[in-house]
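What you see is the complex with one protein chain gone and the rest in place.
Order of writing sets the chain letters: A, B and C. Residues in each chain are counted from 1.
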Amino acid sequence: MSAYTRYTTTIARGASTERLVLFSDAVFAIAMTLLVIELRAPDASAGELAGALAGLIGPYLTFALSFAVIGFIWLSHHRKFRVIAHADPVLLRLNLLMLFFVASLPLPTAILGDHGDEVVAVVIYAATISVVGFTLSGIWLYAWHAGLIDPSVDIAVFRYVLLQSFPIPGIFLLSIPVALLWGAGAAELTWILAIPISWFITAAYRRFSDRTA
Amino acid sequence: MSAYTRYTTTIARGASTERLVLFSDAVFAIAMTLLVIELRAPDASAGELAGALAGLIGPYLTFALSFAVIGFIWLSHHRKFRVIAHADPVLLRLNLLMLFFVASLPLPTAILGDHGDEVVAVVIYAATISVVGFTLSGIWLYAWHAGLIDPSVDIAVFRYVLLQSFPIPGIFLLSIPVALLWGAGAAELTWILAIPISWFITAAYRRFSDRTA
Amino acid sequence: MSAYTRYTTTIARGASTERLVLFSDAVFAIAMTLLVIELRAPDASAGELAGALAGLIGPYLTFALSFAVIGFIWLSHHRKFRVIAHADPVLLRLNLLMLFFVASLPLPTAILGDHGDEVVAVVIYAATISVVGFTLSGIWLYAWHAGLIDPSVDIAVFRYVLLQSFPIPGIFLLSIPVALLWGAGAAELTWILAIPISWFITAAYRRFSDRTA
Partner (left out) sequence: MSAYTRYTTTIARGASTERLVLFSDAVFAIAMTLLVIELRAPDASAGELAGALAGLIGPYLTFALSFAVIGFIWLSHHRKFRVIAHADPVLLRLNLLMLFFVASLPLPTAILGDHGDEVVAVVIYAATISVVGFTLSGIWLYAWHAGLIDPSVDIAVFRYVLLQSFPIPGIFLLSIPVALLWGAGAAELTWILAIPISWFITAAYRRFSDRTA
């Protein structure tokens, strides 16, 4: 056996996902908590504080939106990695790519918080969320094809989880042409619809799956 | 069995609380440490440093207060999750909601640090602490009714822990009308009373519980 | 048995130190990494960057000093908690107190970085390091008297570890009168002596302990 073969069987062998999951959780937690840093306390003189705080409402709502979106992505990552039993070098790199976009979120959040009525701010924000979501779908797809998922998950369950991961990034992707055609406000309205639409699609698939079982 | 049923029994089944607890601890630790970021070193010229530092005393005390409050919430979370044996999707979401308010605390802390004598700063701060505390009570209440708590905890112990979680957020909630009626200073005085009052209520209940046992 | 007694035996019983250690490590790691945030890239125009960077040398050295000091405190915490087998409510609170001073270190570091030649900056910095170190000695002392340390540690080993924890905070404490009497530079010189003095005291005790064994 060559040194390289022995290297691959000792050091680079299929690793447990434990350190990967802990590291990802740290990045999720830090990104979620750093979002608030962009909300600076206003420099108001006595008596003008209430007025100055009114200007923080937009940035605060954007902070809440980003926290909720990263929270949902974390829950989704959580669910998938409960059945992804092994990690290989490609999975580690795909996960780092997803974490890169998660870590970059404080920037689009701050831009949107200051410029919520401008199309370019809406497009950058929607594109980042969409890329995070689809990279997570890509991790799930790769893990299935590389045989890294626990055998208790069959192809129907795999497909159900894959389908479940599309609505949120899909709606953020669709909001980009909406922003370009009808403006920033219209795109932000579609985001609010993301959660009910996501529920509706999941429920429809569930009923379909029950009928065909 | 439909794909959805198999999904719920493999991926979305009652999860252990380990990853939830580690993730929460990361958010607690980051929020506590980020509080200091708002305390900027003063831009003083040589010889004027001591005077400029005097202006940091108020913000520093607010930092200490927020650190102590998050520390108490962490201890309380710690105690509850030692007996919450399982996590379900609702518990995960309630915990994320609590973490949202924990993560947002650096902002009310910075506002209070700069404007400790203004009613609006006191009200925003007290409301945030109060919401964090009551959301944690809500987590405990939900965990009991959803059967997620270890069977070694009976209803009397459950009630004792629930009661124990009320005084701190209760006093911060009560300080809001105090601030509106008698000003910022009066409200801040009630906060200092939170710890002795909390001890007194706990001790009273303990004596009552010993008598009825 | 009253509800309170059952509470103390189920929820508030002597806890393992695992979550305490992980939480402390998170605060150590965040405080160490946040130190760099105070080092802002200079706003220099083209060609003037090299000169502007020279102004960062003082703050950078202070960053390195604080990183080294927190690193040593972490190593010391690490060693102690390998034999502290249980945690009780007092230990949890003492540990939170120590973490409060660790978390506050970015502020004295930034003040010292900007005002390394002023006595007040040196005093605040030395006092903070000293308090962190002595609080850790206090944790060790409390853990011994509360019977929380693993029985493999006898009184001689306990005393050796206690003694080992004194030189670094002791030298920082002594540097406060040095700063007041002979100025900031003299105090900073004593800090550089902290590591060799700490080695010397430890070696002397080791020889003494070998002779009396």
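As a convention for this text, a residue touches a chain if its C-beta (ideal position, glycine included) is under 8 Å from a C-beta of that chain, and two chains touch if they have at least 3 such contacts.
From a predicted model like this one, the values you see are computed outputs, not experimental measurements.
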Open item on the list: Under the definition given at the start, what are the shown partners of the omitted chain?
Closed with: A, C
- [ ] Using the touch definition up top, pick the residue from C:L49, C:V90 or C:L189 that touches the left-out chain.
- [x] C:L49
- [ ] For chain C, enumerate the residues touching the unshown chain of the complex.
- [x] 21-22, 25-26, 28-30, 32-37, 39-44, 46-47, 49-50, 53, 56, 60, 63-64, 67-68, 71, 74-75, 78-80, 82-83, 150, 152-154, 156-157, 159-161, 205-206, 209-210, 212-213
Open item on the list: Across the whole complex, list the residues on chain A that are touched by the chain not included here.
Closed with: 1-7, 10-12, 15, 19, 22-23, 26-27, 30-31, 34, 37-38, 89, 92-93, 96, 99-100, 103-107, 110-111, 113-115, 117-118, 120-121, 124
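Operating definition for what follows: only the chains that are shown with their structure count from here on.
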Task: Same or different residue numbers at the chain B/chain C copy interface, by half rule - done: different
- [ ] Could you work out the angle of the rotation that brings the CA atoms of chain A onto the matching CA atoms of chain B, rounded to the nearest 5 degrees?
- [x] 90
TODO: Going through chain B residue by residue, note those that touch at least 2 other chains and give them in order.
DONE: 22, 26, 30, 34, 37
